[in-house]
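The other protein chains are all here in position, but one chain of the complex has been omitted.
Chain nomenclature is as follows: A, B and C, assigned in order of appearance, with residue numbering initiated at 1 for each chain independently.
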Amino acid sequence: MDGGGARGAVPINVRIQREDFDAAAEVAALTQGRADVGAVVAFTGLCRDEAGALAALELEHYPGMAEDEIARVAQEAAARWPILGATAIHRYGKIAPGGNIVLVVATSPHRRAAFEAAEFMMDYLKTRAPFWKKEHRRDGTTGEWVEAKDADDSAAQRWT
Amino acid sequence: MDGGGARGAVPINVRIQREDFDAAAEVAALTQGRADVGAVVAFTGLCRDEAGALAALELEHYPGMAEDEIARVAQEAAARWPILGATAIHRYGKIAPGGNIVLVVATSPHRRAAFEAAEFMMDYLKTRAPFWKKEHRRDGTTGEWVEAKDADDSAAQRWT
Amino acid sequence: MNAPLKLSYFAWVRERIGLPDEALTPPADVTNVAELIAWLSGRGEEYAYAFERPGVIRAAIDRKHVKHDAPIAGAREIAFFPPMTGG
Partner (left out) sequence: MNAPLKLSYFAWVRERIGLPDEALTPPADVTNVAELIAWLSGRGEEYAYAFERPGVIRAAIDRKHVKHDAPIAGAREIAFFPPMTGG
């Protein structure tokens, strides 16, 4: 998918998938064959086991809208920072503790833009992308839906 | 090398080396076999070709002091943020455009701490670690030493 | 009269209503999202339970986030769900 922002041909890759991702391959896709990238920030979000209580997270999403929202977030990042590329991959389905949930990568000539664009994408993705986490507990009880945190809203608001 | 900070056994890995590094392997070393890591931020700094003018960067360093300063920066990050691990690798010698220069990884239960600790380490590493870059130009002229940027000092100062 | 709408439900909204989606035709006096929620809440216990705290319910019209005062005229699909917890 192409960013189509002010800077034209910034590559923006957005994927929603059940299968795992390979962060190294995604970074390589944004950096190989070009020598104008000076900074790469790769964020990986993983499933924590909540001190052993969690058997798995189950991620539900709104197909179609999930891709659209994450692409909008990435395009907004490309419009606000001089990035050279961005990738965002979000998994759905059952994910065991230690497993990957989300990957965000931003590349730029300079480190500050790469850091800020990546953090912006994560903050916005958390409050805008239609995903919901349900807990499956090791004691076999029916999982609860994870509650949204006010901290996530305020994290997103600091970019406005 | 062990962090030995307030939180005790936070693994801190610092290496100064001529050879390339493998960011994926370094991330795996901080995350595998544990399920308390919820967020990984990996920053990679690469050699840019300066619009084709640059043949290579040559990185000189102060052996011994370079390791010590970067370890101090990582330990400071571990004291300031609730991180679960940190890795910093800085290369020296000749590096061609597109090649890796520096890697910083921070892991944490939550994304904000991982982002901030990684950015803090990069900002401080740039102003404190004894490395100097010399340019080798494609036109064969003797390279100039890269000038330090005021922006790097102010980037580091915002954490104080 | 409104045209038939596709209504989609996610997470605990879906679980409480017991359906992932359905096609309904709201009456003509239902003009915005808040009115649609109120109308749905009157359709039965499961809807009343799903929408018992309308303030926490998020809505999307044709896959874009909207506020509860958004008009529904022309909408093809309206989705209801709790605050997002992805990432």
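Following the convention adopted for this analysis, contacts are C-beta pairs under 8 Å (C-beta built on N, C-alpha and C of every residue); 3 or more make two chains touch, one makes a residue touch a chain.
The model shown is predicted, which means the values in this text are computed figures rather than measured ones.
Looking at the complex as a whole, the chain kept out of the display touches B. For the chain left out of this panel, the touching residue among B:23, B:78 or B:101 is B:101. For chain B, the list of residues touching the undisplayed chain reads 45, 59-62, 64-66, 68-69, 90, 101-102, 122, 125-134, 145-148, 152.
We adopt the following convention: only the chains that are shown with their structure count from here on.
Listed by label, the chains that touch chain B and also chain C are A. Averaging Cα atoms per chain gives one point for each, and the point farthest from that of chain B is the centre of C. Inter-chain centre distance (chain B to chain C, centres taken as mean C-alpha positions): 49 Å. Chain geometry summary: the mean Cα position of chain A and that of chain C are 27 Å apart.
Chain A and chain B have CA centres that are 23 Å apart. Among the residues of chain C, those touching two or more other chains are numbered 87. In chain A, 45, 122 are the positions where the chain touches two or more neighbouring chains simultaneously.
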